[in-house]
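These notes are about the structure you will find just below.
Now for chain A:
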Amino acid sequence: MIHIEGATKRFGANTILDGIDLRVAPGEVVSILGPSGSGKSTLIRCINGLERLDGGFISVDGHRVDDPKGLQLARRCSGTVFQLFNLYPHMTALQNVTLAPIEVLKTPRARAEQEGRELLASVGLAERADTYPAQLSGGQRQRVGICRALAMKPRYLLLDEVTSALDPEMTGEVLAILARLAAGGTTMLFVTHEIEFARQISQRIVFLDGGKLVADLSTARFFAADGGLAQPRIAQFLSKMTK
Partner candidate 1 sequence: MQFDLTSLVPYFGDLAAGARLTALACALALAGSLVLGVLVALMRTAASPLARRAAGVYVDVFRNVPFIVQLFFLFYGLPEVGIELSAFATGVLALSLAGGAFTSDTIRAGILAIEPGVLEAAQVSGLSRFALYRRIVLPIALRSAVRPLGSVFVNLILTSSILSAITLNELTGSAKIVAADTFQPFEVYALLLLLYAVLTWLVSLSAGALHRRLNREQI
Partner candidate 2 sequence: MRYADFTAHDLLLLLQGLGVSLALFAATTAIGLAIGLVWAALRYYRVPLLAALAALLAELLKNSPVLVQLFLVFFGLPVLLETDLTPVQAALITLSGNTAAFVYVIAVSAIEAVGRDQLETARVFGLSRWQTLRRIVAPQAAAFALGPLAGLLVNQLQVTSLISVIGVVDLTKVGAILNLRTLKPFIVWTVIGLLYYLAARLIAGACARLETRLRAHREWKGL
């Protein structure tokens, strides 16, 4: 379980996260929605240890992320996919995918490459395994990014606005893969602006506004007129986003 309690994060005078409490159990698919600047990405970055909390704590499967050893273990059971892909430019798609399994899990190269090729094939990139990121389209790069995260066989997949940098066509192909993963039982926590997509594949929606957790409801409740939509802030947000 990802256990977030009282998470607080400040950047100078701004409080980006203000006492967030959230739990994500294995197998759940949870979307985090909210206006820009509400702290969504920061929350993800605190879970995988790229940012440090100023208050409260986060633990992944019991490993505290504010402890160096704990963070190491937490990172082993989680994988992150980034908005800007962040592929290693000097390595092929396959090498991107197999680097962590070889270096961290000590998987033998041959097996890592075989599993890597299978992963890439499952997202339709079998023939692109030996190409470099510079020669791939945005959608293809993001698919490699997803494979790279999955190669570590993580229990939890963290996705930080992974389609925001893609055009509509490429967005579609990536969302299809994510839908497949969600249906297959992968635990996913994702930050997104794709409201329709969130509605379709998540079981739970969390709404952040100004650093505070305003709502944590099942998807059905969230979009119900007497549930999430009853809250003015949420209604306002949804009407703007779904124009």
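Things to note:
We take it that a residue touches a chain if its C-beta (ideal position, glycine included) is under 8 Å from a C-beta of that chain, and two chains touch if they have at least 3 such contacts; residues count from 1.
Picked so that all candidates are chains of the complex that A comes from, given by their letters.
Predicted, not measured: the structure shown is a model, and the values here were computed from it.
Touching chain A in this complex, out of the candidates 1 or 2, is candidate 1. Those residues of chain A lying in contact with candidate 1 across their complex are 48-50, 72, 75-76, 78-80, 82, 84-90, 92, 99-100, 103-104, 132, 134-135, 145, 148-149, 152.
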